[in-house]
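Just one protein chain is left out here, and the rest sit where they should.
To keep things simple, chains are lettered A and B as they appear, and every chain counts its residues starting from 1.
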Amino acid sequence: MRLVVDLNKCQGYAQCAFLAPDVFAMHGEESLIYNPRADEEQRERLARAVAACPVQAITADGLDGAADPADGAADGASREASDGR
Amino acid sequence: MPHASIMRQITDFANRADPYPVYEELRGTPVLHEEEGGPYIISSYYDIKALLHDPRISSDATNLAAAGDDELAQSEETGGLPPSFLRLDPPEHDRLRRIANSAFGPPHRPRRIESMRGDMREIVNGLIDGFGDAREIDLVDQFAYPFPVTVICRLLGVPREDEPRFRAWVDPLVASLDPDTRQGADAEFQKEAQEARMQLGMYLAGLVEKRTKEPRDDLLSDLVNSRGPDGSMTMMEVLSTSVLLLIAGHETTVNLITNGMLTLLRHPDILRRLGEDPGLSVNIVEELLRYEPPVQLVPQRTCIADIEVRGVTIPKGSRIWLVLAAGNRDPERFKDPQRFDPDRGDIQHLGFGSGIHSCFGAPLARLETQIALSELARRLRDPRLVEDPPPYRPNAVLRGPRHLNIAFEGLV
């Protein structure tokens, strides 16, 4: 599952790090680091973290009403060197 | 003057069972100041939230004393111990809270609370099994009250064989904190509470000494042995923090669980769904913290500067009440706010406060209540309220039923 935290909103309440310690961790007292790709087995814990976030900063696929990721979005047809335009 | 007595209505016991109509009236005057020297009462969601993050507002007990105390502000006094971080401003607040946190949660102990899940379920089911063949119970005395104390014992590291002794001291201590009980109590009761406090203090001090020599995997060991950048806690600070966890985490959780079961019994469809799907407890508990928060208002803040809120200037030195429970049902913030709806996509609340004083024990309370409610929903067969509304405790701040009698048809 993909997730993203709006760290402008985040105020370091750490509720997510209590509830899903394999996905979210506090680095120091206040800053949050997290794995943007959580294992499927973390779904329940991730849902708890999303619900408990006091500032509603966590968006995750398939939770909180978010749509499922677009299938086959990575169109493999045209791949080129990615540097520069 | 129709609103001349709103403040009195908030404290009036007659409104305890349903204070929400009073809060609704209150929101009509978002900054209410009814009497000279009285508090400024704030009731809208956005104003409360802003003031919880406003550095011109102090939580320091000495500022409050200077501003003139009131009955509600006294209700969390812990008696005899130095002020806890609840009643301090930074930097002292931050230092003590950081050290306490280093024994409690991330980054140092990220799994301490989560790892109690199994224990909690076991305690809950032990209590439910204890209902035996009864077909009617008092949820407060038989469940919502003993559960959090047992959890705190395990968390602190009180040995199981000492739990009965420990609880015998905690019960009168917690009871004595209720202002109404205190006011009406006779000398014998006071003496008993005093004795309990002393015994508990001595017991904890002894335990602290043991844990200093022989640390274990518990919170007390970590508190006494913390050697972080903030230094370590003194013996007094360890004791005061332990008692704070005991007291602050106690009555609030009792009320959250009891208010929760009461609300679910009034919404039987949701109670039934919870019995089938324990995962629903996550949103139910968040919505409960909005709909029936255990801490109704924060009465102990003071302005240290003139502050303007919605065009009203609150003069420096004034006391402020932040009525969390009114903000939680503010139609400016929530759609259909008077409705209990765990399915609303947009659940947010002031139930744990916000800002630097936001509830320290929130993760513990959340987990305890999720487990308590989902197990009750699963195991009580056909539960119903014996009395609605139930009798309430006198306290207007830490609001909740004194008893909650539930009839049911046996256990699953």
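Keep this in mind: a contact is a pair of C-beta atoms (placed from the backbone, for glycine too) under 8 Å apart; a residue touches a chain by one contact, two chains touch by 3 or more.
Keep this in mind: contacts and distances are computed from a predicted model.
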From the list "ABC transporter ATP-binding protein", "Membrane protein", "NADPH-dependent 2,4-dienoyl-CoA reductase/sulfur reductase-like enzyme" or "Sarcosine oxidase subunit gamma", give the UniProt name belonging to the chain omitted from this structure.
"NADPH-dependent 2,4-dienoyl-CoA reductase/sulfur reductase-like enzyme"
Which of the displayed chains are touched by the chain that has been omitted?
A, B
Contacts from subunit A to the absent chain lie at residues 1-4, 6-8, 10-12, 25, 27-31, 33-37, 59-61, 66-70, 73-76, 78-80, 82-85
Residues on subunit B facing the left-out chain by the touch rule are 50, 53-58, 60, 89-91, 94, 304-306, 354-356
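Throughout what follows, only the chains that are shown with their structure count from here on.
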Just how far, in Å, is the C-alpha centre of subunit B from the one of subunit A?
30
Under the definition above, what is the set of subunit B residues touching subunit A in their complex?
98, 101, 105-107, 110-111, 113-114, 279, 282-283, 286, 345-348, 352, 354, 358, 362-363, 366
Subunit A residues touching subunit B in their complex are 13-15, 17-19, 21, 25-29, 44, 47-48, 51-52, 54, 56, 64-65
